[in-house]
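Heads up, this is only part of the complex; the chains shown haven't been moved.
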C-alpha cells in the first residue's frame, strides 16, 4: 500500500480497524475528536459498532462489557476524559480484560486548555485508578509510529489480557504526515477459554469480576498480576537510543517532544557537544536498563517534557544516582523550540557535573 | 477534654466538625461508611449540610461548588470511589479551591476486597487526575493522629487553597482507640477575596474556573502552582524518624503498617540489629531530605507497604543510589505480622549490602 497523508488521530482510527478493532465506545473531547468522527463512519462499514455514550464513565464500562466477550474494543479521550475513566480502567485491569485506550493529551490540570501536553504521564504509568495494576503505555512520536503501534497495542492487550494505552499529545493527534498502513488483519475468530459468549448449554458458565472479598485469593490474584507485569517488563520494553555510550550529555524525551530534542541534538553537534538521546517507546514498562549503558563521559541527564516534571521520576530511578538529573519543561500548551533545549544543554554542559 | 474510645472513621468525622467543616457530600462505600453515617447525624446539628449524592462524580463536584464559596467542605470514600473523583480533584486543584478528601483504602485493584490496603499511594501522591497538580497527603498511623491531622488538613487546604487528602487504610478506619479531641475552632467568618458569595452589587464579580485556552496564561498559572508546591515542600513536609543515623538497616513505612514495623524493630533490638525507622506523615510532599541523614553503617533500606510496591519509588528517588533499596509487601487485604518483617530484616542484614 502506498503512503497517504493523514492526521495522527485519523491514522490511529484507521489503524485500529485494520488491527481488528470492531467496537468503539466514547464521548467527545478536543483534541481527539477526529478519532470518533472517523470511526463513526468507518466502523459500521466494517461490520462494527460505534457508540457515543452518555458519558466517559458509561463508555469505559461499555468497553469493559465488550471486552468480556473477547472482541477487540477501544475507547479514546483526552486528559480530563481519561481521568473519568480511571475507575473503569482499574476494574478492567483487575478483571484481566484486553482493550485499548487512547489518550491524546491536552494541557492541564482540570479542564485546562486544548493545546498539547504531556502531564498525564503519572496517571498513565502508575495508574490513576486504585490498586496495584499496570498497563502497557505506548508513546509514538510520529503519525507512522502511532499507526504501527495500534497493532502492537491490540496484540499486547490480547496476549496479556490487559488494558493497553496509546499515549499521544495534541500535536501528534492534529499533525498531518504521510503514513503507510499495515495490511488489515483477518478477524481472529479463534475461540478463547475465558470469554463470556453464552454457554449455549454446552459448557459451564464462566465468570469475570474484579470483586474478591477473600484476602487469600485476592492476594494470589495480585501476585499473578505481579508476575505477569514482571514478564511484560522483560519482554515488551521498547526504547530508541542514539549515541548514549559516548555522549557528553544524554537527553530523555518521549512523543513529539523527542522530535524537538533530536533537532536540538543535531544543532549541538555543530557546537561540539555530543548529545545522546533516550526515547522511551514504552513508558511502562520503563526502559530502566538502557540507562546503565550511558558512558562515563556523560556529565548529566536532561529530561524534557511538556509538564512540570513527571517522567523525570522514572529517569531518577533509572539513573540511580550515577549522573546528575536535570529537568526542563513547558506547560499550558506551550511547546519548547529546539533552541530552548540547546540552551538548556549548553547550560548543563558548561557547569559540568554539578547538579 | 478527656479521652473517648472511638473508631478511626468516627474520630475523623467528629474532628472534621471541630475543625470547622460544615459541608459533606459523598456516596457510600465500605470501609469508610462510619464517616458519612456520623456526619449525617452530626452535621445538621452543627448547622451544616450532609448530602448523599447520586454518585461519586456528583459528590466531588458538589465539593467543588461549595469550596468556591469559601466554606470548609469535605468528601470521603474508599479506593474505587476515589478513582471516580479524580477528574473532579484535578479541577479543584486547577481552580485553587480548598477541600479535604478522605480515602480509607481497601484492597484493589478494581472493586477488590473490603479489607485494608495501601495500593492507592501512586494515585494519592502523583494525582490520578490529569495534569500537573499535587495535593498534600497526610497519612496518620493512629486514631489520635487521624483526629489531629484533620485540623491540619483543613488549615493547609485553606492556607494554600488546594485539596488535601487524608489517606488511611481500612484498619485505621475500623480500629477503636482512645482519642482526645482538640477544642472546636470558632467558625472563620473572615471574608476572603476570592470566594463566590454574591456581589450584592457592591463589588465586581469574581471567577473560578479551570479552563484557560490561552497557553501563555495557562503556563503562568502552572508555574504559579509549581512555586506554591515548592513552598509547601519546604514548609509542610512531616516525618517521624527513629535511630536512622546509627541504624544497621532502615525501614520505611506509613500509616498502620508503620506500627507493625515499630514492633518488628523492637524485636530486632533483642537480636542485636539496630533498625532505624522512617515514617512519612506527609506522603506528598515526601520527606526526601531525611534520607540524607541515614548513617554510613546502614546496609540497606527496606520499604514495607500493603501493596506490590508504590512508595518504594519515592524511597529510591530519595535514597538516590546511596543504599540498596528493598521491598516487602502484602496485598489483597492481607496484613504482615511483625515476625514476617523481622524475617525480611534478618535476610537483608545477613546478605549485607548486596542488593
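Note that the chains are named A and B in the order they appear, and that numbering of residues resets to 1 at the start of each chain.
Keep this in mind: contacts are C-beta pairs under 8 Å (C-beta built on N, C-alpha and C of every residue); 3 or more make two chains touch, one makes a residue touch a chain.
This one's a predicted model, so the numbers in the text were calculated from it and none came from an experiment.
Oligomeric state of the entire complex in this file, given as copies of the one sequence with 2 shown: 4.
Here is the rule we use: only the chains that are shown with their structure count from here on.
Think of chain A turning onto chain B: fitted on CA atoms, that turn is 180 degrees, to the nearest 5. Across the interface of their complex, chain A is touched by residues 57, 79-84, 86-87, 90-95, 105, 107-115, 117, 119-120, 122-123, 126-133, 209-223, 225-226, 307-310, 313, 316-317, 320-322, 330-334 of chain B.
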